[in-house]
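With one protein chain withheld, the remaining protein chains of the complex are depicted in position.
This part shows chain A:
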Amino acid sequence: MAISRYVLLVFTIAMLASTAISDPILTKVNRHVENPGPLIMSEVLLAFPELQSKNLAYLTASSHETKGKPKGSVVSLPIKAVNLDDRPSAATFYSVLLPKEVAAGESFTLDVLAVFTHALRPVPEQITQADIQLVLYRDSVYYLSPYEVKVQSLSVKLPDSKIESYTKLESTKVHGSEIKYGPYENLPPFSLSPITFHFESNLPFAVAQELVREIEISHWGNVQVTEHYKLIHGGAKSKGEFSRRDFQARPNDRGASAFSFLVAHLPARARSVYYRDLIGNISTSHLRVDSRKSELVIEPRYPMLGGWKTAFTIGYGLPLQDFLYESEENRFLNMTFGSPMIELVIDTLIVKVVLPEGSSGISAAAPFPIKQWQETKISHLDIGGRPVVVLEKTNVVPEHNQYFQVYYKFSGLSMLREPLMLISGFLFVFAACIGYMHADTSISKSSASYLAKQQWEEVQVLIQKVQNVINRCLAMHDNLEASLRDLSRTGDVQACKAARKSADGLLKELSKEMKPLLTSLQAYSSAAQILPKVEELVAKERELQEKVMLKHSTAVEGYERKSGARDIDHRVALLQQKITALKQEVDDLLQFIDDI
């Protein structure tokens, strides 16, 4: 690239900070870029030495113009990795595309934020429970740059003021936990001068070797997030005894580098949160919910000493409407990419978005380069399986907690598929039951017991018919009684007579119906036991019928003769008594036949 030869840059590396968090190192570079050359400049190259570039997890550059614009209008600039042939291969280059071209003589400020993981090395690598964890950080005092540097200074902020050693140069100042180098002026391109810091750090070195986040969308109103963590304490490995006694009595002194809890910031309306591992629920967790966020504090089963590992799963449900947006047929999920755990470095992050069965036109978009592919997952009531979008990224730091989107098409009707499947399943079970009840599964159709059973069934059908007829007769009697009551109320003799006439006809028909039933019942041998009762029933019913008729005609006659109500009552009373008794007997008989 020819441009850089003509460009002279003024870098002021205002701050290089090894910040408070554990493993990642943040470097913030504030560059004041001036273009002295004759050419117009449209991009700036950033260089990282090999030592750092392999640990580089996150890089952004933003510019704010020097001419007094408010600080709020910071725009992050597009960055791409470039391969330069004529540059030392030990460095990796990224080029930042400037928002507008910088003419000769103009200047602007560029903020570069780079996050490195695994840049702190514990030295010594193994410590006992009583030892203090020391870490080593190496960097260059000069900012590696393909350009000439006019002014540069460096300040290093360490987590603690307890510094074991650091590289002393002529212009080094120490303020508590901050070490300042520089300013240095007029450095040639690619100047390097290594510096090391060896300092105490008891901050949690929580590293997730692998995190699988599964985001399952249910259009019934829930987004279920399940996160499987494989965690390791990435600091100095513990050696020798782990004494619980010491750890309990003097936690700050014995096992100071251990961490025993982690904090996750879940979205505000997270519900049904759980925390478990392979062998069951872990009871040591607390959830604090307020209107803006839910804070989940989880304790691993045991305190995490250096080099110790653990694995667990947390899961929570989120309301669908907070994360899913739709425009006509298209829907998209908008969620943060990284882990809700604060201060966690993730070596491999796999995000799986499980879409409902029947989704189509699936695509995913993320603000940083990412590996992605699709697979299917079979869950409850699935036939073909649900499409899963898998996104994978290595070296993830909390700065990656940006929104990513998954677009897909899904018709609302497909939602009904699962309930319908359930309904049809139950329907099938009931139909099968009905079918089984009606099917004749007997093997030998000619055996005696089978025939007897069949005959008995036929007898039962006949008896049912007899009962039916009797019941209709009884209903007829009730009709007659009702007509009598009407008569006493209205005195309409004609209507009463008409009722009697129709009843007569019907009863006659019924008795006709009864005859063939009785004769066919007599034909069955197995009915012999029940037959006398049936016959008795029929006889009693006929008697009852006669009495009812008699009562009816007596009453009607009485009315026609216009005799007094009391007189009629008196005449009917005896009949009435008999009728009640007979009715009782018929009822008993019916009950008896029923019970057989």
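Convention: contacts are C-beta pairs under 8 Å (C-beta built on N, C-alpha and C of every residue); 3 or more make two chains touch, one makes a residue touch a chain; residues count from 1.
Throughout what follows, contacts and distances are computed from a predicted model.
According to its UniProt record, the chain left out of view corresponds to "dolichyl-diphosphooligosaccharide--protein glycotransferase" among "TATA-box binding protein associated factor, RNA polymerase I subunit C", "CCT-beta", "Aldehyde dehydrogenase" or "dolichyl-diphosphooligosaccharide--protein glycotransferase". Here one chain is not drawn; of A:R271, A:R301, A:K453 or A:H570, the residue touching it is A:R301. Listed residues A:S107, A:N222, A:S243 or A:N401: the one in touch with the omitted chain is A:S243. When the omitted chain is restored, the residue from A:E210, A:D277 or A:E399 that touches it is A:D277. From the set A:G176, A:G425, A:G491 or A:P516, the residue in touch with the chain omitted from the display is A:G425, counting the whole complex. Contact with the chain not shown here comes from a single listed residue; of A:K309, A:K453 or A:H570, that residue is A:K309. With the whole complex as reference, residues 240-245, 277-284, 301-302, 308-311, 378-383, 421, 425, 577, 580-581, 584, 591, 594-595 of chain A touch the missing chain.
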